[in-house]
Structures are given as C-alpha cells and as structure tokens.
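These notes are about the structure you will find just below.
Heads up, one of the protein chains got dropped from this complex, but the rest are sitting where they should.
Coming up: subunit A.
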Amino acid sequence: MMEAHKPDREMSASGSVSTVSREDNLVVSSEDSSSPDDSELELGLELSLGGGGFKQQATSGGHYARILTAKDFPSVVSSSSSLSSSSSSLSKTNHVTAGTKRSADSVAAAANATSQVVGWPPIRNSRINCTVVNQAKSIANEEYNSVIEKNKRKNTVLEKITNSCNNGGNAKGRTSLFVKVNMDGIPIGRKVDLNAHSCYETLAQTLEDMFHRPTTTVNAFRSSLQEHDIRVEATRPSKLLDGTSDFVLTYEDKEGDWMLVGDVPWGMFLISVKRLRIMRTSEANGLAPRLQESSWRQRNKPV
C-alpha cells in the first residue's frame, strides 16, 4: 500500500536519486507555505543546495532535486492533512506508477481541501478569471466594509484585508489568476498564477527563477555556439528583486498606471493588477516610491 506523503518511493528506479531531496522539499514546503502551488512555482531548495545556474549542478540527481515544479506535487500543501483520509482514496486503486501516484495524491488532497492540480478542471482562463474577479471583489468588499466599521486602526485593517483575500480564496477553493509577465530584454513573455502566492516574497522568487532560465528567441538554428550563449545569459539577471538589482518588479493596474510591486497590501494588489513587468531600474523613474524594507531583500542568497 502506498503512502500519500512519500510519493516517489513508488516511482521507477530512475527517480530514486532525487527521491530523498524531493521528500525534503515536500516537508519544508508544507511547513513554510500556506499557499497552493502552481506550475511555475519552484519548491526550490536550490538555495541550500548551492545551486545557481544550471552549469553549476554537477550531479544529475542534485540537479533534479533542485528543479521541481508543482506538477510533481499536486497535493503538496495539504499532504499532511490528507494522510488521515488517504486510506479511502488509496483503496480505489492499487497502481504504483508515478502518474497515478500523483493523481491519487491530488484526490486525497481534494478530499480535504482544494484541488491543486494545474489545468484541472479543464476550463479556459476567460471563464476562470471571470469567477475569480467576482469572488475576489465581493470578498474584499465584504471584509473591508465590516472591518472598517469595527476597527479604525489602519494596520489591522490592511492586514485583515490581505488575510481575508487569501483565506477567502482558499475557502472557496483555489482559483487561478494568470497574468502576463515580461522582462525587459527578453522577447518571450511568461505567465504566472498570482493566486498560487499569498505574498510578494514567493511571487518575486518565482519570477526570478522563471526568467533565470534560458529561453531562446525565435531563431533560425540551434548551434552549439548558441547554446553556449544561452548558458552565459542565464546567469546575468541574478539579484532580480534585490534593492540593488538592475531590475525592479512593476505592475500595470486597472487604470493603466505602472506601479512598483509591493506598495499595497497583497489582496488589493490582486484586485488591481493587470500584468507584470520586470523593468530596468533605469527606466523605473517616476514610479511610486518603494518601501525601504522591501521584504525580498531579507531572502538569503547562496554563495
């Protein structure tokens, strides 16, 4: 009988090298993060493994321990709470391969909390974003109004709005809110699911990892020379959202104005953000003044 919290023991032998580290990741993430994962989120212990660019990863196992995506852990967040209910879902099937293991996890997770699986149920973004915006707005409005009446202290209000937006989102189930992200100098944009995060820190970390990786432009041929260039480029934008970095993270709000990310409470940010842009600091003049103690500066970087 397989156990829900050790997904990879059942995988084919090839996965065993990374099994151990995957478990570490699993434990850490369920302690640390209260937010659901998405396809772009790296449960990155790369920091402690001393990872940086790809070329620094010597061992194949270590490399894959670092690069993990939520697809491997559809039930990461609620895996601890799903253990108790896992027996009922596990009795359904007795297959042992990786694919179904993943899905059994997601069933166990779903039995308790919310479905964490990317792209499921199969509904287009236009429909999802429709329901998300409505839900977020109504939750934020309700909470904001009731709290304003009860409590005049500004900090508490802001905190509660942020929490209610997150909790409201979780209580109703995790919805997706994909927005586009572009980085100056990189022609191909990406998309990130904002609802997979509950704070600016994890979002910033995700974005940094996303744009840290090599992506080619629309080019004619892939020569070895080109591949070499790609590796070099990958290490360039390293301290992305550090205060001293060459880049800042900005977003366009519903009014069309470009704002620095991090100035407003997370919940309000979710409601007003249309898309993100990782902008060169040199171009970021005239944006709203940033908070001096930006939270992502506190993140430790590996040597």
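The rule we apply is simple: a contact is a pair of C-beta atoms (placed from the backbone, for glycine too) under 8 Å apart; a residue touches a chain by one contact, two chains touch by 3 or more; residues count from 1.
FYI, contacts and distances are computed from a predicted model.
Only one chain is not pictured, and the protein name UniProt records for it, out of "Proteasome subunit alpha type", "histidine kinase", "F-box domain-containing protein" or "MAGE domain-containing protein", is "F-box domain-containing protein". One chain is missing from the display, and on subunit A it is touched by residues 12-15, 17, 39, 54, 57, 60, 63-64, 67-69, 71, 89, 92-93, 95, 97-100, 102-104, 106-107, 110-111, 113-115, 117-128, 130-131, 134, 172-176, 178, 180, 188-191, 193, 213-216, 218-222, 224, 230.
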